[in-house]
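Worksheet for the structure shown next.
Complex shown without one protein chain; remaining protein chains in place.
In order of appearance the chains are A and B, and numbering begins at 1 in each one.
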Amino acid sequence: MSDRVVLKVGPALAAATKAGIEPYGAKPRRVLSGRNIMLYGTLTLAALYYLLPLYVMVVTSMKGMPEIRLGNIFSPPLEVTFEPWAKAWASACTGLNCDGLSRGFWNSVRITIPSTLISILVASVNGYALANWKFKGADVFFTILIVGAFIPYQVMIYPIVIVLREMGIYGTLTGLVIVHTIFGMPILTLLFRNYFSSLPEELFKAARIDGAGFWQIYFRIMLPMSLPIFVVAMILQITGIWNDFLFGVVFTRPEYYPMTVQLNNIVNSVQGVKEYNVNMAATLLTGAVPLIVYFVSGRLFVRGIAAGAVKG
Amino acid sequence: MKGQVHTGRPSKLLRNLSSKIASIPMVLTAVVIFLGGTVWTVVYSFTNSKLLPRANFVGLDQYERLWDAPRWIMSIQNLAIYGVLTLIFSLVMGFLLAALMDQKIRFENTFRTIFLYPFALSFIVTGLVWQWILNPEFGVQSVVRSLGWETFAFDPLYNSDIVIYGVLIAGLWQGTGLVMCLLLAGLRGIDEDIWKASRVDGIPMWKTYLFIIIPMMRPVFITTLVIIASGIVKVYDLVVAQTSGGPGISSEVPAKYVYDYMFQAQNLGQGFAASTMMLVTVAIIIVPWAYLEFGGRKRV
C-alpha cells in the first residue's frame, strides 16, 4: 500500500477536470477524511477505555503508599518502586499466614498443568470417538454433556462434593483436577468433535483399510494432524483454569488455594491498613499468566473463543 | 457357502469396544454428574437438609423461605438489572466496535488485542481493578473533584442504590470484547457480494447494516445472546471480588446466595432450592432458544 499522502481536495479536482484533465488512474484519496477521523477516533477512544485499568494497575503498583494518598490514580509514579511487587509476592498477609502470593502461584501451577493435560487428553479422545467411531447412544450422552454446559455450576457442585468425599479426595489437588476435567469436558469435547469431523472422512477410511485400530488411528493419524487444535484447547484451558475461583474455593483446603482465591483473600482481608499498591501488584501478578498466554497466542486465542462460541 | 468359517459378528456390546471404553469418562460425566447431580440437587431442594443432606422431605418449605428472604429478592433484582443492561450494552457496543473493525482498518490486530485482553483475565482481577478505580477516596470521583468539580459524586461501590451499576461497568469492560469478536466473525461470514450489490444499488452503509446485514446475522446474534445470558446467570467471582455483596446486601447475586448457604450458613436445603431456581432461570433462557434453533429446523 502506498503511504503517499495525496492532498488534492474536491474543488481543486473538479477544476482540474473542467480544465480538461480527465480522471485517470488511481482516484485521489485523502487520509484525513471525516470518515477516517470518526473511525479511528472512536476506535482509539474505546481502546483507551480498555487500556485504562491496566495502566492504573501498573502505575499504582509502582507507587509508594504516601504518594497514593496524595496523588490521583491516573498520574504516573513520581518515584518508581518495586517494593509492592516484592511484598505481594513474598510477604502479603491472608488472614493468618503472611507468605505472599507465591504459595498461591505454585498451587495454581500445580492445578493448571495436570488439569489442562488430563482434560485435553480425555476430551480429545471423546471427540475422536464421537466423530469417527460413533456407537449407538453416543449422541445421547453428548447431548447431555452439551446441555450440561449451560447448567449453572452451583446446581452440580454439592453432588460432586459428595462423590469426591466418598472417593476420599475432597479437598485435595487430585479432586480439583477431576473437577476441572469434568467442567472442561463439554466445550473441549465439542471442539475436538467438530475438528475431527471436519477432517476428510476418507482419511479415516483409508487408515481402516490399512488395518489400523482405534488407538493406532488416534495416535498415528489424527494426533499428528491436529496440533493446532490442541494448542487452541491448551490456551482455552490454561486461561480458564488459572482464572477459576469458584472451584478453587469449594474443592480445596486453604493450603491448596489457587492464586485467584489467595489474591481475593489478600485484597479483601479486613485486617490491617489497606495497601493499594501491594493489592494492585498482587492483582497484576495473578493476571500475568493468562495475559502472557493471551499476548503470545494472539490469533489462536481468538480461534478458541470462536470455537467456544459454536457451542449450542 | 453358508457353512463356511468366518469370524462371527461379535456381540452387540463388544462391537466398537475401544470407542466405548474411551468414552467412559464422557458417559460418567454426562450421566452421573450432569444428569444425576442436577436431579439430586433438585430432589434435595425439597428437604430440610442443614449441615448434611438428609432425605427428610418438607415440600415447598425451602422455596417459600427463599422467596420470603429479602436477600434472595435483592439477588434476583440485581441479576435482572445486571442481566438486561449487560445484554443491551454489550450487544450494542460489541456490534458498533465490530462494525468499525470491519471497515478494512489499519492496526486491526492491535485494536482487537486491546479490546479482547480483559476477557483473558480472571473475574477476580477485573473486580479488584474496578474496585480500585471506583474507590471514592482515590479513584475517578476524587480525580474529577480535584479537577475543580467539587460536588461530583460517583461512588457506586459505597452507594447501595447504584452499586450494581459499578459491577456492570466492570462486567462490560471484561465481556464486550468477546461480543465484538463473535459479531466480527459473523460480519466476516457475510458474503462480500452482498456489500457489492448494495454499493451498486446505492444503499447507504447504515441502511445496509440495519436492514440487510443485521437480519442476515440473526443466528450469530442468537448464539451470542445465549452465551452472554448463560454467563450472566453464573456471575459470582466478580461480585465476590468487587463488593463482597455489599454494601449490606445491595449487590448480592443468586450464585453467591447459593454458595453462602451451602458452604457457610450450613443450610444446604436453602442452597439447593436457590440453585434449583437458577436452573429454572437458565431453562427459561435456553428452552425457547433450543426450540427455535433445533425444533424449528425440522419445519424448514
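Just so it is clear, contacts are C-beta pairs under 8 Å (C-beta built on N, C-alpha and C of every residue); 3 or more make two chains touch, one makes a residue touch a chain.
Assume contacts and distances are computed from a predicted model.
A chain of the complex is left out here; the name its UniProt entry carries, from "Sarcosine oxidase, delta subunit family", "Molybdopterin synthase sulfur carrier subunit", "TIGR03943 family protein" or "ABC transporter ATP-binding protein", is "ABC transporter ATP-binding protein". The hidden chain makes contact, of the residues A:E79, A:E166 or A:E202, with A:E202.
Taking the whole complex into account, chain A touches the unshown chain at residues 200, 202-203, 205-212, 216, 220-221, 224-225.
We take it that only the chains that are shown with their structure count from here on.
Chain A and chain B have centres, each the mean of its CA atoms, that are 16 Å apart.
If you check the complex, the residues on chain B that touch chain A are 15-16, 18-20, 22-23, 25-27, 29-38, 40-42, 44, 53, 96-97, 100-101, 103, 105, 109, 111-126, 128-133, 135, 138-140, 142-143, 146, 173, 177-178, 181-182, 185, 223-224, 226-227, 230, 233-234, 236-237, 240-241, 244, 254-255, 258-259, 262-263, 268, 271-272, 274-276, 278-279, 282, 286, 289-290, 293.
For chain A in complex with chain B, the residues that touch the partner chain are 39-40, 42-43, 46-47, 49-54, 56-57, 60, 68-69, 72-74, 122, 125-126, 128-130, 133-135, 138, 141-142, 144-145, 147-148, 150-160, 162-163, 181-182, 185, 189, 213-215, 239, 242-246, 250, 260, 263-264, 267-268, 276, 279-280, 283, 286-287, 290-291, 293-295, 298, 301-302, 305-306, 308-312.
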